[in-house]
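All protein chains but one are shown in place.
Labels run A, B and C following the written order; every chain starts at residue 1.
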Amino acid sequence: MEVSLIAYTPEPERTVAAAARLCYSSQDPHKLLDGMNEEKAVALVSKLTAMGHFSPFEHVSFTFAINGISRATSHQLVRHRIASYSQRSQRYVGEENFDYVIPPSIARNEVLRDKYETLMAEIAQVYAQLASSVPAEDARYVLPNACETAIVCTFNTRSLYNLLAHRLCLRAQWEIRNVAEKMLEQVRAVAPTLFAEAGASCETTGICPEGSYSCGRIESIKNRNGAES
Amino acid sequence: MEVSLIAYTPEPERTVAAAARLCYSSQDPHKLLDGMNEEKAVALVSKLTAMGHFSPFEHVSFTFAINGISRATSHQLVRHRIASYSQRSQRYVGEENFDYVIPPSIARNEVLRDKYETLMAEIAQVYAQLASSVPAEDARYVLPNACETAIVCTFNTRSLYNLLAHRLCLRAQWEIRNVAEKMLEQVRAVAPTLFAEAGASCETTGICPEGSYSCGRIESIKNRNGAES
Amino acid sequence: MEVSLIAYTPEPERTVAAAARLCYSSQDPHKLLDGMNEEKAVALVSKLTAMGHFSPFEHVSFTFAINGISRATSHQLVRHRIASYSQRSQRYVGEENFDYVIPPSIARNEVLRDKYETLMAEIAQVYAQLASSVPAEDARYVLPNACETAIVCTFNTRSLYNLLAHRLCLRAQWEIRNVAEKMLEQVRAVAPTLFAEAGASCETTGICPEGSYSCGRIESIKNRNGAES
Partner (left out) sequence: MEVSLIAYTPEPERTVAAAARLCYSSQDPHKLLDGMNEEKAVALVSKLTAMGHFSPFEHVSFTFAINGISRATSHQLVRHRIASYSQRSQRYVGEENFDYVIPPSIARNEVLRDKYETLMAEIAQVYAQLASSVPAEDARYVLPNACETAIVCTFNTRSLYNLLAHRLCLRAQWEIRNVAEKMLEQVRAVAPTLFAEAGASCETTGICPEGSYSCGRIESIKNRNGAES
């Protein structure tokens, strides 16, 4: 899997901060922007995050190129509706030599892994036979969820926070959690303050929307915070 | 495939018409609604459609239960973002006895159909073996696009018009076109005037956004219209 | 101010519950719906609310006719983007005899109230003069924020929860808080379980996104809850 930040709104924190200041200021927006240096921007963005005032975060968006994820995961990804997607099409692109993802739980078991790989080879063979007789869009019906895809996607910061809150949860599946981790790593590299508070709900709010019953992370957060105080 | 309209805003045309009238009237909205009989509503909705004033159409929404479509098609369906979805999850529901869709181009060729069905049986077998050792969410990586799913989805009228414009186009794939046809049939049964002008772009505007190069339908529409006049 | 629920998806709780069940069930959606009686629906909706699983709530939408609110408030209302609006237009509807809202803080002070009403009368007079010479869309530039408007708006349940969380907060302005209270009252009358947990953030989560500094309500909630336990 490869996740790369290929484009984003320049000077993300300064842009957000200038927009946020406008709501509470009688100054000309152009002057606001001129007067907004890095230091002031960082201070204001931190305050916005602390107060949960996320609407100015929407002015900044991030575009990722993602490669080598399964169609199982892209199906989960595109369910985030406040975002834009361009995905490699199995209707128009032949998949004769498709690559595929192997879940770690299968990869580490030699017997299962063998069965899995053998099946993938067979699917590829049948796909090739079908694709020589019927349209690619029909041949693809045999392709597995494991089949790798590529997708370019764009999220504004607020929508990305939402994705991260859901997909960094330990109950999210390992593959999309992996995508989310890489996204967060990359946006934090260019906008550390903007994403200082992004993460799973339990990490950011101390609340588990799944009802705490499952993963134990919230207890470890509480213990850690208890130990800190 | 089964597509059923399981819920919708009552009195769709009267609701749209009352909302539309409000924009151009100084009357109390409650009086507007009281004074809006079926006949007036139909006349006003027709006028809105003719003028392309679709915003009041959003006040009415339609909920469908869809069963027996492939995951290939559900992946296309959920790309419509101004809509709501609840889909059967392959993470939580076992697929040991999954049903599958066979594209007609394959079904009508005995040799291809045999290969296809044999492969599906093998996939089911490997899935069952995997699912007894690893979580369902990992076992599902072998499941094919053909695997049947069920989904409940809700569209407002304007968003549904957009879906129909794209998915009734002859360049849309047969399966989602089939879904779109059934949707249109069902909403027309309860709101004929509201959907009088819904359809593929060529049918409704005489313009082919695909550049006319492909299907010939636009020529047949022009001929038909020519013959009519 | 008049807020009326003029249309909504029938059987709201049963519809939500059936959609939610689908995600975790291998049953046919049509059978799910048949098997979903009132009692089961109520139990499942309560569970969804408790777990914060709000996506199935989107399948149900509510349409309100609102009359006699100020343009100040309609400007706030239409900022909720996951919703649909049809508003009386000051471009096309003459406002010679416009009604207006008086904020209570002004209404209860006789001196201020007099000034306010005198000004409104003057504005009406100038508007009438302008409207006899220039288009209504230009004459309306003198109309005040206080000017009453009418609007039909539709929200799905999830988006309505969001509106209520923000606009029932004591820091929201009195007029839109009043709109939100009336909305909640009306939807609770027809879908009590669906809206059992709707309200300001402090009431529903115990967290004040405004930083607790302002209204004191969160302390009273904590005391109340303490007293209860």
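Basically, contacts are C-beta pairs under 8 Å (C-beta built on N, C-alpha and C of every residue); 3 or more make two chains touch, one makes a residue touch a chain.
No experiment lies behind these values; they were computed from the predicted model shown.
Across C:Val142, C:Ala196 or C:Cys215, the residue that sits in touch with the chain not pictured is C:Val142. Within the whole complex, the absent chain has one touching residue among C:Phe57, C:Tyr85 or C:Phe195, and that is C:Tyr85.
Chain B residues in contact with the hidden partner, per the touch definition given at the top, are 50-52, 205, 207, 209-211. Where chain C meets the omitted chain, the residues involved are 70-72, 74-75, 78-79, 81-82, 85, 90-91, 100-103, 105-106, 109, 112, 115-116, 119-120, 122-123, 126, 129-130, 133-135, 137-138, 140-146, 173. By the touch criterion stated above, the residues of chain A touching the omitted chain are 2, 4, 6-11, 15, 18-20, 22-26, 28-30, 33, 55-56, 58-61, 63, 65-67, 84-89, 92-94, 150-152, 154, 156.
The rule is short, and it goes like this: only the chains that are shown with their structure count from here on.
Chain contact topology: the protein chains form a complete graph, every chain touching every other one.
Copies chain A and chain C of the same chain sequence form an interface built mainly from equivalent positions, shared numbers / all numbers used being over half.
Inter-chain centre distance (chain A to chain C, centres taken as mean C-alpha positions): 32 Å.
In chain C, no residue touches two or more other chains.
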